[in-house]
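I have a structure I would like to understand better, so I am pasting it below and will then ask my questions one at a time.
Every protein chain of the complex appears in place save one, which is left out.
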Amino acid sequence: MDLLNSHLLSLILLTPVAGALVLLLIPRDQVGALRWTAFIASLVPLALSVVLWLNFQPDIAGYQFREDFLWFPLVGSDYRLGVDGVSLPMVLLTALLAPLGVLFSFGVQDKVKAYMILFLLLETGSFGVFMALDLLLFFLFYEIGLIPMYFLINIWGSANKQYASFKFMLYTMAGSLGLLLATQVIGLTLGSFSIENAVTAWPAWSGTIAGLSATTVRAIAFWAFVIAFAIKVPIWPFHTWLPDAHTEAPTAGSMMLAGVLLKLGAYGFLRLVLPLYPVEAAAGAPVLATLATIAIVAAAFASFGQSDFKRLVAYSSVNHMGFVALGVAVAAWTAQHGGAQEGILALNGAVLQMFNHGLSAAGMFLLVGVIYDRTHTRNLDDFGGLMPLMPVYGGLLLFTSMASLGLPGLNGFVSEFMVVRGAFPVFSVLTAISMIGLLMTGAYILYGIYKTIYGPLNTKWVGHTSDISAREVIAWAPLGILMLVLGLAPNWMVSVINAAVARLF
Amino acid sequence: MSPELVSLTWLIPVPPLVSFFLIILLTNRSKALSHTIAIASIATSFVLSWIVAFAAFGTPHFGAEDAIGALSVPWFDVGSGAFMMGVLVDPLTAIMLFFASTAMLAIFVYSVGYGNYGKKLDPHDKPGWPAHNGVDPLYSRFFAYLSLFAFGMLVLILADNLLLMFMGWEVMGLCSYLLIGFWYARKYDDPNKITPRQAGVKAFMTTRVADVIMLLGIVYLYFATGTLSFREIMFAQEGEMLRHLASTPSIVAGLSQASLVGILVLIGTIGKSAQFPLHTWLPDAMEGPTPVSAMIHAAAMVSAGVYSVIRMYPVLAADGLVAHAAEAAGHAAEAAAHHGPVITTPMGVLAFIGAFTALFAATIAVAQNDVKKVLAYSTISQLGFMLAALGIGGYVAAAFHLMTHAFFKALLFLGSGSIIHGMEHGAHHAHDHASDPQDMRYMGGLRHKMPITFVTFFIGGMALAGLPIVTAGFWSKDEILLDAWLHAPAVFYTLALAALLTAFYTTRQLWMVFFGAPRSPSAEHAHESHWTMTAPLVVLSVFAVGAGWLNIPADFPLFGQLVASLGLEPGWLHHFLGGTLVEHPETPAFTLVPLITSLVVALGGITLGWWVYRNAWKTSSDVDPVERTIGGVIYGLLKNKYWVDELYDVLFVKPAFWLGRVFFTGIDKGVIDGFLHGVAWVSVGVGNVFRDYFDKPVVNGASDGSGVAVKWAGRELRPIQTGRVQQYLIMVMAAAFVIGFFMWAAR
Partner (left out) sequence: MSIPLSWYLALSAALFSIGVFGVLSRRNAVGVLMGVELMLNAVNINLVAFWHYGAFGPSTGLAFALIVIAIAAAEAAVGLALIISVYRRRKTVVVDDVNLMKF
């Protein structure tokens, strides 16, 4: 029990790796054993995360469940983990989505062993980013998540997988180069890679490097950080890797990609960019807000113009993350220019939107995966009036679509309302323009439903498609329940987030 | 209000929500169980609503600080505080609960008969298509959606803050989408005819345009006041916050914060209550089953739109408070004398749009042949009346007309459903597939075939036309005209003309449907509907007649004293509803001109309609007398709704699709990915250049070259090895000589 209390985060972090190692030992033809072992290995972090949530005390400032071990004393980097009100929901989200992804992946037939191992490694990478309190550790886990995702897309993806996986990997890595360099600068000038230390010491640092003043160095490092995270979030116009990667990835891969990996970028903004570069971030906030608004509008239109269902959902991810980016921009601006209430609301909304989008995007990708497994096509024009053939699926699709659309009563509305409330007084014109995006969100969601389950029955599917299976419903159910609960009574999560966010203002 | 009653209040929306989940998750297969659960749930809400409403009616000075019901809980934390959500029962809520729950219960019961419950499932009927003569295949789902709709409406009515109201509003938007598109698989041979699923999308998207703008208004109000609670903003401290809103300039030049919020919120109503220019969804919403039309267009959704502006009226009128105060400060003598409500900017916009739409829609209704479309346009027109009334400061008049309209419009829609059912049965019996059961040109003489429907529909129609004294519509419309006459003559004339047209087209409709001889075999063989359909009609007609008597003004000739002598309070509604506002609105003094006008337009319109149509429509292919009078071109303009839909298609719908393609194919794939591919191509090119021009020649070349050089050197030095001793000796000599020289030089 003491092990549990003092090393809870490490346990959550390393259980999937341990599971992967166990999987190595299982022969590759024992598919059932592989699947269930992987499932259990991903359930353990979920149980532990729930324990983490219940024992977390929002009223205490700072990070909790800290762990601190020597790692690279020579450069000042330690194995330091901790969670606060912003990272805790992300940990919970990752812990929730991974077992659901594994459960859905029971339908994968070939190279199951490799698949499950890669999936578990992906989970660890994601956990690490959210828990790390050390810049080098952060970067390590940030990059670690890329490799399994690359292989998941490259081997188990659909038609255009080579292009998509390559683009995803190269693009993200290219962005991370600047991040690495800037991280090194911070670590070496401050003598330590600790994030908590950097937050107080870095903005105040006033030395020179190679003849460049501290302000210049900070500005360059700021842009390096921003580029890296902007690619990941993704912020328009750095988003084009996303439609390809999401579309070609296997369903569970898309769930994790949309549900978790995108949040790494947004989390990087919150955890690193805003605290380390308050002045530069405030100066860049209008630009970020503009790009976020363009993302909201352009992605909504692009989604509307799709004929591939999965790509439609992929663009909806860009659209929703645009709200996160808008909230971050507002927070950055108000931290320096006043308007704390707007900043708090916007940031609360942004973090909640990260969690909510994780749920609804994962749900949508899961449902698209269901229909793809049945019909082997994602082309919206091929479907038509499937509701009588798949009534349960139709109901679940309607529900999840409404959450994605931001229907009040479901989770998406709460976070979008909070972001809009925070953004409107600060960036009024941009928020008004983003309403066009919100309008088109309704359009593309309805379009997806229109083509898939409504309309005259397309007789070619009669007798060739079955309704959603129990396993798939069970994989969806936690998402659906949380969507409803968070829509009706969001405060169990918002209070935790708010307690951490309010301290920043 | 007693705390127990208040805690009962939040229970009111719960049964329909429970019903929705139960039907969806559990009882979907059993039709009987589903409708029983649904009707039981709405009945429970109905009973609770009436209990709360009548408790409110009986409370003196209901609406003052201590005499309302309120309960709220924190919904999400913000900084050190929290955003609160809860229920509020004030006079306006009580009135809404009273009529909305009644209408919704009637609609639920009606739906049992409408869905052909009791008949067997016809094997030719497919899910997603309307049933021909069997029970509807998706019967249970209908009740589930209807329950969710009721939930949304009740949440909206009981909300104590603008956000919760908006949430109920949006839930109803979803339900309207689901219910209008209920027959989702239906398609028509005529490609220009809108299908139900398209109509559902149209409704959702048109109202969403308004909703996103309204959201900005809500957000801005939250920002300006730090709260969205109705009482806090509009009532607390004698409306202090309203004055603050009215005197603070907003981010839009020239508008105070109150005006900006008012305009943004009323845009939401323009969408939800189908006013021009966002009216186009409502007529097409007729594609949904008729109980849905009744629900959406009478009891719930469009009422929600009007309710929201009524609720927000103090904010819309807030500028007037500041104007009055300025007046009072400057001219103390006149301060006491109010010259009627100040028409602020948002109110002016509302009045204009309301009045315009009232007339606009009435002109279109004259030229419609589908029985439901006439009612649709009349709904748009009547909503225009209500909004115009509110815009000129007729707070009670607007609410009054909202209530009476809910009753008689629900009655009319349900009646039309009964008519259509009768026609369909007739078509089935007579094997008539040529006549459209909804087209009035094929009806006629139905008063003999469907007497109950006839009487109730007649009552509803007369209420709509405003038949004096005996119908509720008269009293509410009269009050609106009175307010208009006193405060805004332009609105008065517009509304009077619209009222005339209303009476005219209603009489036209009554004549074409019920009088004359049947014009098709379907009409010949039509028969009366099931009791589950006719009983609600009867109940509603009672209200359509009686609801007007709630607000007979005390100074009305003859009837004012009649009501008082019966022990009832004349103008009760005015007095009761006034408690919602900080300052009771003044009762407009009785004036003869508006009354005469009401009588003239109502009776005149009815008479004109009878006179024009009494010899018209002998066969289904006749030309309408109006068309003959005003000419085919103008008639065509009216019949085609002024081509507004087509205009929107060109202006908005097609560009949206085009933009969708542009953003994906053009920008993302073309520009951005093109850029990235270009970067990739350049990188590969640079790599190739490095390989071909540096790596291969220089680096490889260097390492290859060193080998070659060594080989060359060896080959060149080889000839020294001649094998001849004397040669070697010469070389020795030479070397010794050189060394000796250097040794000599270095000494």
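Think of it as A and B in the order they're written, each chain with its own count starting at 1.
Keep in mind that, in the parts below, a residue touches a chain if its C-beta (ideal position, glycine included) is under 8 Å from a C-beta of that chain, and two chains touch if they have at least 3 such contacts.
Quantities reported herein were computed from a predicted structural model and do not represent experimental measurements.
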Touching partners, among the displayed chains, of the absent chain: B
Missing-chain contacts mapped onto subunit B: 718-726, 729-730, 733
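By definition in this document, only the chains that are shown with their structure count from here on.
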Averaged-CA centre spacing for the pair subunit B and subunit A, given as whole angstrom: 34
Sites on subunit B touched by subunit A in the complex: 24, 74-80, 82, 126-128, 163, 166-171, 174, 177-178, 181, 184-187, 197, 201, 204-205, 208-209, 212-213, 215-216, 219-220, 222-223, 226, 251, 656-657, 659-665, 667-669, 672-673, 676
Residue ranges of subunit A in contact with subunit B within the complex: 167, 171, 237, 239-240, 243, 298-299, 301-306, 315, 340-342, 344-345, 348, 385, 387-388, 395, 398, 402, 407-409, 413-414, 417-418, 420-421, 424-425, 428, 431-432, 435-436, 438-440, 442-444, 446-447, 450, 453-457, 489-491, 494-495, 498-499, 502, 505
